[in-house]
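My questions will all concern the structure given below.
So, subunit A:
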Amino acid sequence: MAFKGTIEIDTQKCKGCAVCIENCPAKCIRLSKSVNSKGYRYAELANDGCVGCASCATVCPDSVITVYRVKI
Partner candidate 1 sequence: MAEKILMKGNEAIAFSAIRNGVDGYFGYPITPQSEVMETLMKEKPWETTGMVVLQAESELSSINMVYGGASCGKKVMTSSSSPGISLMCEGISYIAGAELPCVIVDVMRGGPGLGTIQPSQSDYFQTVKGGGHGDYHSIVIAPASAQDMYDFVDWGFELAFKYRTPVIVLADGIIGQLMEKVELHPMKPRRTAEEILRDAPWATTGKTPGRDRNVITSLSLDANTQEEFNRKLLAKYKAIEANEVKYAEYLTDDAEYVFVAFGCSSRICEAAVDILREEGIKAGLIRPITLYPFPEKEISRLAGQAKSMMSIELSLGQMVEDVRLAANGQCPVGFYGRQGGNIYTPEEIVEEFKKFNKLS
Partner candidate 2 sequence: MENLDIKRPENIVYRKPALLTDNIMHYCPGCSHGTVHKLIAEVIEEMGIQDQTVGISPVGCSVFAYNYIDIDWQEAAHGRAPALATATKRLCPEKYVFTYQGDGDLASIGTAEIIHACSRGENIVVIFINNGIYGMTGGQMAPTTLLGMKTSTTPYGRDPKLNGFPLKITEMLAALDGTAYITRQSVHTAAAARKAKNAIRKGFEYSAKNIGLSFIEIVSTCNSGWKLSPVEANKWMEEHMFAKYPVGDIKDVLK
């Protein structure tokens, strides 16, 4: 069984700590080029490799990531 997933990031609350990036086994998150209203670069999807494992959201200190997942 395989999964496909995606994430939704509350970019205004993200502080760009990058702990999610380090924890993503699919290496599909990166920091944005632009900054949010607090001046932080925020996490964003870098490619379509997300499998919805929720590792990023689990370690996110600010709980800004929502994870979606479907079986394919």
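For the reader, a short list of remarks on this structure follows.
We take it that contacts are C-beta pairs under 8 Å (C-beta built on N, C-alpha and C of every residue); 3 or more make two chains touch, one makes a residue touch a chain; residues count from 1.
Keep in mind how these were chosen: all candidates are chains of the complex that A comes from, given by their letters.
Please read all numbers here as calculations on a predicted model, not as lab measurements.
Within this complex, subunit A touches only one of the listed candidates (1 or 2), namely 2. Those residues of subunit A lying in contact with candidate 2 across their complex are 4-6, 8, 13, 15-19, 21-23, 40, 45-48, 52-70.
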